[in-house]
Structure formats: structure tokens, C-alpha cells
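For this view, one protein chain was removed and the others were kept in their places.
For reference, chains read A and B in written order, and residue numbers begin at 1 within each chain.
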Amino acid sequence: MRAGYSLAEIAAHLGAELCGDGELRVTGLSTLQDAGPGQLAFLANEKYASQLRSSDAAAVIIAAKHLPECVSDPVSGELQSGRFKGAVLILDNPYLGYAQISKWFDRSPPLIPSVHGSAVIADSATIGADVVIAANVVVEDHAIIGSGCYLGAGSYIGARSHIGDDSRISPNVSIYHDVMIGRHVTIHSGSVIGADGFGFAPDGSGKWQKIYQIGGVDIGDNVEIGACTTVDRGALGDTRIGNGVIIDNHVQIAHNVVIGDNCALAAYSGLAGSATLGNNCILAGDACVVGHVHVCDNVQVTARGLVTKSITEPGSYSSGTPLMKSRDWRKNAVRITQLDSIARRLKTLEKKT
Amino acid sequence: MRAGYSLAEIAAHLGAELCGDGELRVTGLSTLQDAGPGQLAFLANEKYASQLRSSDAAAVIIAAKHLPECVSDPVSGELQSGRFKGAVLILDNPYLGYAQISKWFDRSPPLIPSVHGSAVIADSATIGADVVIAANVVVEDHAIIGSGCYLGAGSYIGARSHIGDDSRISPNVSIYHDVMIGRHVTIHSGSVIGADGFGFAPDGSGKWQKIYQIGGVDIGDNVEIGACTTVDRGALGDTRIGNGVIIDNHVQIAHNVVIGDNCALAAYSGLAGSATLGNNCILAGDACVVGHVHVCDNVQVTARGLVTKSITEPGSYSSGTPLMKSRDWRKNAVRITQLDSIARRLKTLEKKT
Partner (left out) sequence: MRAGYSLAEIAAHLGAELCGDGELRVTGLSTLQDAGPGQLAFLANEKYASQLRSSDAAAVIIAAKHLPECVSDPVSGELQSGRFKGAVLILDNPYLGYAQISKWFDRSPPLIPSVHGSAVIADSATIGADVVIAANVVVEDHAIIGSGCYLGAGSYIGARSHIGDDSRISPNVSIYHDVMIGRHVTIHSGSVIGADGFGFAPDGSGKWQKIYQIGGVDIGDNVEIGACTTVDRGALGDTRIGNGVIIDNHVQIAHNVVIGDNCALAAYSGLAGSATLGNNCILAGDACVVGHVHVCDNVQVTARGLVTKSITEPGSYSSGTPLMKSRDWRKNAVRITQLDSIARRLKTLEKKT
């Protein structure tokens, strides 16, 4: 077997127009700046366009408009000095092309179907074909593991939970009972699905009465969940995550949250109890939604934005203050505590003049 | 055994006045909106009062004032058109009633006392009666596990740590050495109790000298700790959490923090080193307290509030800015950096006019 992939294979997979030698072997992916012989790079961000000419990549994925900066003359294929010296793959969306080819260069160890002798699997559990169940996995009563699934070492699957086909549960993930997970779902290490929602009622004497969380969790297909992320079970009814949702690390999804399809939740973002998020929404890092608030489709919240009221109009929303030198910040910040007074004094002045 | 519970049983448990058929069987809990035959709902939030009349719940827990909206005529018990058609349980605090009955409908798998063969328990550990010790649990030297405890799969109990009676440690929880945990405590998966506090001294050459954290952790009774939450051990002396404290997911409790009784800490809230929280305080989501700051009893901090100075007066505190459309936010945010100048200019104008 020859190492890597031919440019012709790659071009065919991506549906890219190829300028250069289709027989050339590509053995790795890299950035324009770091790429060396045998490596394929891409130009997706105009900020890095200046790196194209000096890149040592063997080939590059670009949009057609950057062709003049490349050595391969589109007609003659001749080398031209001062331009990119490698082969060129032309795509409307080079970033998507890079994403689509990235799997070919994934270094994850191969998974060979097997069930490790130390795994503890309940007799009543149903295990699909071609699964990889690693060491110290625990699968409880009546759980159902779909075919082609991977359960990493030390992961825990609670009673009656279902993992859809071809899903990947990384080491040390904890999935409680009655959690439904779709197909092609990935969950990274340290994440916890189906722990109790934070539900307590004041008992009138200053103490808290626990509300048992009798709902479950329902996660769609093609969902990716990062590391150390939590999705709590519902208090009554399920916490629900739609199809194609991507979730980063340290995300908090509280009980009875409902998230539409294809949303993206970056690190530290979160939704408090019973909040809902429409389809195709993006929560940037640390953007949070308070409880019982509804966010419509196609909303983006920028980093650290805090949504305290329902949003009914698509678009981008923000909160927070700019970063300043601390000595400037101290002077300005104290004025925030005087803002209402400042506004009133301004109004008084306006009336006077 | 008949399914569910009779309304008479439920009314008796809650001390509720019952209007309707006490023999009726209730098989589940639900919201007013989602409830179907055989289900008990409740009206705790006036926002949902309009759902009462159309609810298909078999029975509902309400405050007396909502009785006129219910079908059961309080005197004759006769059905009345356009009103709620099921039975009624009357309580002063319907939400508390719902909480108190929720345990009866909990779907957690039953725990049968047993010690799994794969558990690794030190000879010097003391294990109480009727414990459930699941697969791959590790209990280190001189640890003490109280009677009726549950240690979930893959959980780790360090040397000399104590777990009080009837406590529940979920799968993949890590408890370091010398951690004292009270009775009826619940800790959810992924949480870590007793890791080193973040203590380092600058060594004068730009490097950090570790301060070994030789204190422990002391957690009271009836505490609930969510998933992926951390409680660090003390540097000198213990980190302490009082009785009846409820703690959500992703919470950070640093070394030598002291938390009073019955506090509630929502997701992402946290206290930095040596901060203290009085009794009956509430930190909403992402509300944080910086180090060495003291918060008195009965303080509430709203979502994302940052406590940078000690609070000596009970009440509600906030910080942060409102959410705006991003284009509006950009215009306003830049003005925050000019606030001190704005305030000074206003003062100048006031003097002039």
C-alpha cells in the first residue's frame, strides 16, 4: 500500500478542479505556514492569503479567485516565479473542502470490534453487531447499544438507555438511565448525560425539598458533545437536543431545555432550566440563556452574552463591556454605578438649555 | 400490586384537601400541558394558570384560590363545563407538594445491596451494612463507607475519607483522601472532591512554587452536588460546606471556602479561595465570589453577578449589562470606555449652566 492519497483521488472526493499532477501523493494536512513536502494546505481565511506564495505545501485548496497567485498556470500548468509552487485544487468553499478531506488524515487508532473481558454488561442489555466495548465499561439492565458503536474505557451506560448505531462514547463518560441517544453521535470524555436537573422547592423553613427528576434525555442524530459537558435529565418530560447539534466542552444544558437542529454551542455556553433554542442558533463561548426563556431560530449570541428575555427576531445579540487597562476600567466602571443619575442630570440640563 | 397510587394515599402524604374520587389511581406526574389520563399535574406558577381548564390531567394540585377554575364543585363535586375536569388536591404550596410527591414516581433503577466482584476495596476500609458498591469502584485504605451508601461504577474513594450513611456517589466520581462527607449526600458523575487547591507562591524568578494542600474537605448532611463540580481541599484547614446545601453542575468551590447551611449554588457559580458564604444564600448561574471575600446570610446574587467586595447586608445583588442587538451593543459598549470622561464633561456643563 502506498502512503497517503493521490491528488486525483482527493480532487474526485471533493469535486474539486485540479491544476497539477494528479499522481502526486499527499501524506498529510497542514496550514499554509507549516506545510512541508507531501502536505496539502488550504486558504480559507483572507487573513492568511499572503502566506500562499511562500508556502511549501505540495498542494493547496483555494477558491478560484486566488489562482493568479499560484504557480500553476491554469492553461499551461507552467511554473511561474514568485507564486505558489505546488498543485492547486479549486473549490468554491475551500474550508468545507478541508473539512471534508480531514477524515482521511485522522490519526485516531483504528477500532477493531471486540468486547473487553473486563466490561460488565447486564444480561438484559442488547448489544448490536460490530461494537467496540473497551475495558471497564459498564452497561446496565435493558440498555441498548446500536451496531458499530464504540464505548470507551470506563464509560457507564445506565439502565434502559439507548445508544444509536455508529455512535462513539469516549472513555470515562457517564450516561444515566433512560437516556435516548441517536445515531452517529460522539460524546467526549468526562461528559455526563442524564444527571439530575437542579430542581428543589423551598420547604418554607429555609430548607430545600428535592424534586425527583423523573424525565429523561433525548438526543438526536449526528450530534457531537465535547468533554466535561453536562446534559441534565428532565424534571417531567425530557431534555431534548435536535439533530446535527454541535456542543463544545464545559457546556451546561439544564433540565427540560429544548435545542433545535444544527445549533452550535461553544465552550462554557449554557441554557438554564426549560430554556429553548430554535434551529440553527449559535451560542459563542460563555453565552448563556437563563431559565424559561425562548430563543427563536437563527439567533447568534456573541461571547459571554447573557440572554435574560426571550428573543423573537433572528440576528446577532451581545452584552458585556469592552476590555480596558485596569486603571482606566476602574475609573469607568465606577461611573456605571452612577449612570442613572448621569442620565437624569443630562435630561435636566437639556431642559435648561 | 396495582399500578400507581390512589389519590387518597397522595392526599394523605401531602396533607392535602381532596376534591374528587380518592380511589382514582395516579400512575405518573406531568405538567398541566402534557398530562394525560392517570397523571397528576400541579399549578405552581401563575403564568401557566390558563392551562388548567384545558388540561387532561386526572388530578391537579392547586392552591385554594384556583378552585373556581376547576370542575369539581367544592360542595357538590359536580362537573361543570369549561372547567378542569379531574380531581383536585388543595395545598397552600402546590410546588412543594409536587416536590414532596415526586419521589414516588422516580424511575431510578432500584439499588440492591451488593458489592461487585470487580470492586477494589482496601482491607483496612470499613464498609457499612446494606451498601451498593458497583463495578470498578476503588475504596482506599482506612476509608469508611456508611450504611446504605451507593457507590456508582468507577467511583474512587481516597484514603481515610468518610462517606456518611445513605449517601449516593454516582459513577465516575473522584473523592480524594481525607474528605469527610455527611449523611444523605448525593454527588453526581464527573465531580471531584478534594483535589488540590490552586495554591502556588511566586518564587522570585518568575516560576511558581507549589503549596502542598494539606487540609481536607468537610461536607455536611443532606447536601446535593451536581455533575462536573469541583470542591478543592484546603491549603491549611478544611474547605467546608454546611448542611442542606444544594449545588448544581460545573460549580467551583476553591480551597478553604466556607459555605453556610441551606445555600443554593446554580451552574457555573463559584467561590475563589477562602471566600465565605453565609446561610441561606443563593448564587444564580455563573454568579461568582472572588477570593477572601465574605458574604453574609440571606444574600442572593443574580445570574453572572461578580462579588468583588464583602457583602454585609442581606438582599439581592447584580452586575453585568443587558443584552442588545450586536450593532447597538457595539455603539453603546464603546461609550463605556468613555464613561469617566462623559461624567466629567457633564459636571463641567452643569457648572456652566
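We adopt the following convention: contacts are C-beta pairs under 8 Å (C-beta built on N, C-alpha and C of every residue); 3 or more make two chains touch, one makes a residue touch a chain.
Everything quoted here is computed from the prediction, not taken from an experiment.
The omitted chain makes contact with just one of the residues A:S6, A:Q51, A:S147 or A:N280: A:N280. Interface note for the absent chain: among A:L67, A:I144 or A:A303, the touching residue is A:A303.
The chain that is not drawn here is touched, among residues B:Q39, B:N136 or B:N280, by B:N136.
By the touch criterion stated above, the residues of chain B touching the omitted chain are 118, 120, 136, 138, 140-141, 154, 156, 158-160, 172, 174, 176-178, 190-192, 195-196, 198-204, 206-212, 214, 228-230, 232, 236-237, 250, 252, 254, 268, 270, 272, 288, 290, 300-302, 305-309, 315-322, 324, 328, 331-332, 334-336, 338-339, 342, 345-346, 349, 352-353.
Although one chain is not shown, part of chain A still touches it, namely residues 28-31, 34, 93, 95-96, 98-100, 102-103, 105-109, 116, 118, 134-136, 152-154, 170-172, 186, 188-190, 222, 224, 226-228, 244, 246, 248-250, 262, 264, 266-268, 279-280, 285-286, 303-304, 320-327, 329-330, 333-334, 336-340, 342-343, 346, 349-350, 353.
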